[in-house]
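Here's a structure for you.
Of the protein chains in this complex, all but one are displayed in their positions.
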């Protein structure tokens, strides 16, 4: 049976999640182009490797040539100083979308983050249409890309699924992850669903496994067809064993962004 | 164990869905009265056949005598010229409700349609309380019956479950049906649930299988107790094989009503 | 200064409201075509009179020729037997919209009614997007025209402002009208605003004066630019003098539709 | 593996639900303190028994000493005369919260009731943030404790999960329970989840099994991680066999509170 | 012209607001019965004085005899120790409603308070249907009466307008009152409107003047017909002169309840 795509571009492909996506998305495309600042040495036959920085406009645009879909997981993956956030996520993502526009790429799956909405409280039970409320420069840059991709959908017809990834780790590492965990396998499922959904337009989705505790409402992303199959619950006993109960009044407990809400300004550090 | 109903009337019983309902509803009633403009030749012992047109007021009212519930699937089943829509759905359904009122029938299950809301966009993620937005004269006539049945509930205490059937076909035939499909078996489940729910009042429900892609919100129909068991997903590969990806900006892709939003006026054709 | 319209058609022009509209809309058009089943004898120079029944398809369509906008106040103006409702409002309004479509009329202002939503309770504080809940066959027919006009907007680009007129009388006649009154002058203001608003699309609006008691929320009709200038309040003392306090638990008190919710079926009367 | 709590206090422990909770919560605590007005005779090694009335301030506060969590199921369990409601639920619960405040108890699970919202209609499909609408003095007292516990969370950081228990019986006993049933086992699951959820704050939750018919929306309690595993559906046939269909227009059918909406005033009885 | 009421009972009549209501409501009733724990010495001809404590069941019920409406402003008017709150507001208001039920009083206007919702934030822009979130025992007792009056409406047909009075003072005394002020005259207007509105049922309303800064949404109380005529704005300069700008992150600034959110527990004081 024919694969749905001829060629997919994955940015940030050398990272932890990137390497999971390399394998997980293989059934969806004849060719997978892997882009990162760090070279990838174990390229498979169906894979192409590209090494460049997203802030390099020409290289980034060139990387999108002959591509059917982009899985854009590159850029800063945690809080960083402003200039890094600016170059890698803001300028870098603009280059990605310009590439998509110039080369006719029809769909993008973007790794946004819970940190775009990190200052919302759990008690607010927000859905995917709540206003943004970032908890870091990293989060602000995710808001920028969500807005940018909205423009490229409305004006240029390029579909984007923005996945607000919560806590994607090998396993739940603290009590917050009992509700915020996204297993690597579910992350791959979410990206796959977003690539193959019959209609995406501009979508915002929460990237979460099927954890028993569900503080947010993902129902408006139902059209993506994402069905998580993992849960933090089997790890509950081991997490509780290793960690203290959460302080219920702590800002880090009450806000979706967790400890990001207490991070200082990145430009202040080391000064 | 006693059956919940003594006699059910099914209108439109000679159609594809009607014949599925004949079998599927048999466990619910001692007698099933089958009404259609076309005679049914293979009547079973527990079945009664009636041949008449819904525009015939006297015949329609008479057909509701001694009936405990009505499964009203008759009337135009697709876009038709105005006079047909008027006679079969508007006038015909008025006759059905007058029959119910005069003969004390307590519950009606009505085959409404996605085309009552066909001009809503997928991106709006509507629920069952969104304003109507029909995409055809056919859809307008469904809105009429939904409004009429609301009156007969509020004023006369006749309960109606309006089922907005999306795409009820033997199997998903195009990419839109990956989210819009309602299997025949699930359609029977939905009608059965609507007949036996402990409280219906006036309900609007979306008739959909448990497809992975879910662009609409059916939660306010939860009191009906409908639990779909089929999904379009097993047909995904074959559908994708046979059909092109949807044009994401096409009106037919973006609206719930699909290609109905591009139909011309039925009275113009052949003129 | 040029008038905004060359020719407006008013249906139901011989009625009480119609005669107010004749005068009130005069500043908006060079010619006003007045249609009714009853002849109008005092035609002014800028007025044209047409006598026909809305159920007459050819006459109705012909009446829309060379018209820039239609103020559709014709059809049954209170609860009537089904055949009258069917002929005058359902069939008649279809003829009006077919006329608009065939003759390129761009905007319709339609006299819908509170009775399209009469079974909603005051305590629900509904807005103009609440589901319909008619209290009479009259109300059901208003729902039909609202749905029909939605189709003609979405599919054919004919704008309609549906005005759900509450209680349009010379002055408030009972305690319910302390909140439900629409003065004749405000009714003319509402129609004028709907005719001249820069963008109407398909709009639902509540037709109410600026009464002190406001049980419903008209804010989603704000784009029409209707600013009521009358109020029931100056009539409060005289209304209270003449009438008993409302029974707070009575169905007629609690529902928007007032005494319509206790009307019997019109086809039962006199039989 | 260590248990999550050292000592839990259960009030109302001698009742039907209380005895289920004694067993069901045993895995969660080293010690369980059982409080009731009625002595409990079969205390297990890990159990402590206390006999007192909740209206006894000193005894109630003392009972909360050295306790890590309180499962507050004591107080009037059905409609009662005002003085009983006042003493057992209003004054008694105040004593419980003062005990929690003075002794540093961090979390309370409270048995609220559907009767705090009994006058809402099924057709309203309410969620857990709808305004209260009690159907009895019993229900009013539940509203009081919900408000009181909200204060103790916001001001003193004591978390409370208010469980609005619908119909917790050994099995569904009438047709209303086809949607309102909460099995004893699911009740224990709901309390356990509320005790162990990573973040509770002040939560309102509907206590219902996974019944097929779902007239209310529990999604805003998703953070509790309650996953019901029972359903009224296997009992449907036997319930239908023994009971008449509901009268669809009866107040007891239409309101969440069932027959409580038709109870007279408790202080009038026997007078 | 006849006055709308023969006799009104005002509780808490000796207080500041009470004395304004004595004068302000005089045009509405032939007789005004003034109740307070403190005697009133300057009774006018149309006034009757009663001295009793609301915790006295018999006296309170007797005070409601031959009364057409009750303006219930008695009970604790600020944070108090629990036993005072319990006796004056909780028990006292129960006595008032039992009096209304036994003596057929049809409407109550109740002085609820912003402190029933004091822990909501300004940024939440709540409306009158938001869940309660009291900031004090005083606030909890207001929630109790709101719930109690809801029951007496739904079950016994006694209408109540619950007025959540914000800051009713002679003039705005601090910067919070730039948005929270309710002038005495507007308070009288609000009570008058609530007494004379054509339909009240059970209503929640925010008691605020027409201040320029409006952090809450009172639109669902529009049926009461309250039109404030005062504003804090003329006092702005003098308030700013005398007071420091608010600390934007202070809990007292961010919550509707102001400094109540930082009050300690009343039972702790002086102990």
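Miscellaneous remarks
A, B, C, D and E are the chain letters, set down in written order, and residue numbers restart from 1 in every chain.
We take it that contacts are C-beta pairs under 8 Å (C-beta built on N, C-alpha and C of every residue); 3 or more make two chains touch, one makes a residue touch a chain.
Bear in mind the structure is a predicted one, so any value in this text is a computation, not a measurement.
Partner chains of the missing chain, restricted to those shown and counted over the full complex, are A, C, E.
Considering the full assembly, C:224 is the residue among C:54, C:137 or C:224 that touches the omitted chain. Contact with the omitted chain, checked across A:16, A:66 or A:154, is made by A:154. Note that of A:36, A:135, A:174 or A:230, the residue touching the chain absent from this view is A:135. Although one chain is not displayed, its contacts with subunit E can still be listed: residues 122-123, 125, 175-176, 178-179, 211-215, 217, 219, 233, 236-237, 240-241, 245-246, 248-249, 253-254. Against the chain not displayed here, subunit C makes contact via residues 1-2, 4, 106, 157, 159, 193, 196-202, 219-220, 222-225, 227. Where subunit A meets the omitted chain, the residues involved are 82, 86, 90-91, 94, 98, 101, 116, 119, 129-137, 139-140, 143-144, 146-148, 150-151, 154-156, 204, 261, 265, 267.
By our rule, only the chains that are shown with their structure count from here on.
Considering the contact criterion stated above, the chains in touch with subunit A and with subunit D alike are B. Under the contact definition, subunit B and subunit D share the contacting chains A.
The chain with its Cα centroid farthest from the Cα centroid of subunit D is C.
If you average the CA atoms of subunit B and of subunit C, the two centres end up 31 Å from each other. For the pair subunit B and subunit E, the distance between C-alpha centroids works out to 52 Å. In terms of inter-chain touching, the protein chains here follow a pattern that is not a line, ring, star or complete graph.
Per the contact rule defined earlier, chains pair up in contact as A-B, A-D, B-C, B-D, C-E, D-E.
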